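Heads up, one of the protein chains got dropped from this complex, but the rest are sitting where they should.
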Amino acid sequence: MSSKQQLIDQVIQAWHALQQKTPLIQCMTNSVANNYVANILLAAGASPAMIDNPYEAEEFTKISAALSINVGTPTTEQTQAMLISAQTAQQHQIPWVLDPVGYGPILKWRSETVDQLLQYHPTIIRGNASEISALAGNHVQSKGVDSTLNSQDVYEQARRLLQHTDCVAISGVSDYIISKQFDMVIQVNGGCHLQPKITATGCALGALTAAYSAVASPAIAALASHLHFAIAGKLAYDQAQTVGSFNIMFLDYLHMLDDNLIHQYYSIDCL
Amino acid sequence: MSSKQQLIDQVIQAWHALQQKTPLIQCMTNSVANNYVANILLAAGASPAMIDNPYEAEEFTKISAALSINVGTPTTEQTQAMLISAQTAQQHQIPWVLDPVGYGPILKWRSETVDQLLQYHPTIIRGNASEISALAGNHVQSKGVDSTLNSQDVYEQARRLLQHTDCVAISGVSDYIISKQFDMVIQVNGGCHLQPKITATGCALGALTAAYSAVASPAIAALASHLHFAIAGKLAYDQAQTVGSFNIMFLDYLHMLDDNLIHQYYSIDCL
Partner (left out) sequence: MSSKQQLIDQVIQAWHALQQKTPLIQCMTNSVANNYVANILLAAGASPAMIDNPYEAEEFTKISAALSINVGTPTTEQTQAMLISAQTAQQHQIPWVLDPVGYGPILKWRSETVDQLLQYHPTIIRGNASEISALAGNHVQSKGVDSTLNSQDVYEQARRLLQHTDCVAISGVSDYIISKQFDMVIQVNGGCHLQPKITATGCALGALTAAYSAVASPAIAALASHLHFAIAGKLAYDQAQTVGSFNIMFLDYLHMLDDNLIHQYYSIDCL
């Protein structure tokens, strides 16, 4: 089992690798998140491209370093593209992240798409507590696309999902990372209460997890992205306590993160 | 007839109800507005979800507290979803707001959709002066999606629309609210001249009106959303006089609004 310090050393390695390689990340995300996700990946060091049509999906996935799929506002064409790209990623061993936005009994169409996508073995599944619990087979009534459950209450259920994926990350007041790599559950603390008041922060976190998966193992990629967000969120909140201003500072600190800030501000627990 | 003070008391009640209930608002809006609308609803206290595909529309509308439909950049699938959701909202007595972006003789396809949507009796219709005048049967040549008429010149025409809806709200330098509930026309003053220089402010105002319609009568909902915008716009302009910075402060003040700010800064007239 790794010590906390060993984990953080690997996160810092992953952060450096992200800056050096600026990996090309194909993002298939929702219409609310598109601009925000691209800006967050650019700020954090990756090179995003939002190619999400079925006619270019296969060729583009082949040249991408990682793939991020988020089913927030699917269209028929985008859904076709997602299935093609997930299959291509699996065939070519390109890491990919699945963000099952709104998975559950109300939003059946996307949930069926998610079920199909699971066949292509996502490298990492990232979601909120309601989505992860529903995906693990529980009956959950979420409130729209927001969670009605706490992340700490569902991470044990998430182990069931390791039959479909190498790693599960659950975001909430604290985030939890369950993986095949580590027996322990990693808890990430930090961030601030304003993050859920800004749309698409979860979607952007999923895409950043994909970016890190291009340069690190699944569990370290999930840890790195969640710490990147948690530290930037904490530092931004020290500067700005209201949603509009906070969001600008959050982008600034996502961009300014470095070794020293990671060392100084990380807060994780191994459960 | 209510006095101004009675109206403001009801607005403050509505604002409190919005904060307490954080109602789930289904937003079917345009591709320009999507992210901005979600952030404004979150800042103001509601819980937005941008479900706009025809396969999930009916089920999602049924669990929503209100529905917002904006025809700014329609696609075939989104148009289908809008018709399904409007019908569902009417059947289940869920309040819904129609924002007929660009209604008029040039943009025929969306205008035909709007005509169909009117059959499902929108709770509130919100638009700029050109859109409302065109919808009331006048021949209007708008400039793209921006108004070429003044709100004060068209509010009498808007009375004709009360056969299709319970309330009409017209935005402009001053906003005007016409309703079945009140004989008078309510004029809302405030805001600032920079708001039309930021895209999708009108679209976001429509969605916020839907959010308030989940917790108040149609006329009070329209009044509350328009005052929420007018006060936040005025306070933001006191801090920042240029578009980029103003927009951030505007989000901040939408979030910071409270009883005291409403009492201190509201400006309405009853005509």
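Chains: A and B, in written order; residue numbering restarts at 1 for each.
Assume a contact is a pair of C-beta atoms (placed from the backbone, for glycine too) under 8 Å apart; a residue touches a chain by one contact, two chains touch by 3 or more.
Only a predicted model underlies this, so the values are computations on that prediction, with no experimental measurement involved.
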Among A:W109, A:Y155, A:Y212 or A:F250, single out the residue that touches the unshown chain.
A:F250
In the full complex, which of B:Q13, B:Q116, B:Q181 or B:T199 touches the chain missing from this view?
B:T199
From the list B:P23, B:G72 or B:G172, pick the residue that touches the absent chain.
B:G72
Note that chain B touches the absent chain at residues 30-36, 72-76, 102, 106-110, 143-146, 196-200, 242-245, 247-248
Residues of chain A in contact with the chain that isn't shown?
24, 26, 31, 34-35, 38-39, 42-43, 47-53, 55-56, 59-60, 63-64, 75, 77, 247-252, 255-256
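Keep in mind that, in the parts below, only the chains that are shown with their structure count from here on.
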What's the distance between the Cα centroids of chain A and chain B, rounded to whole Å?
33
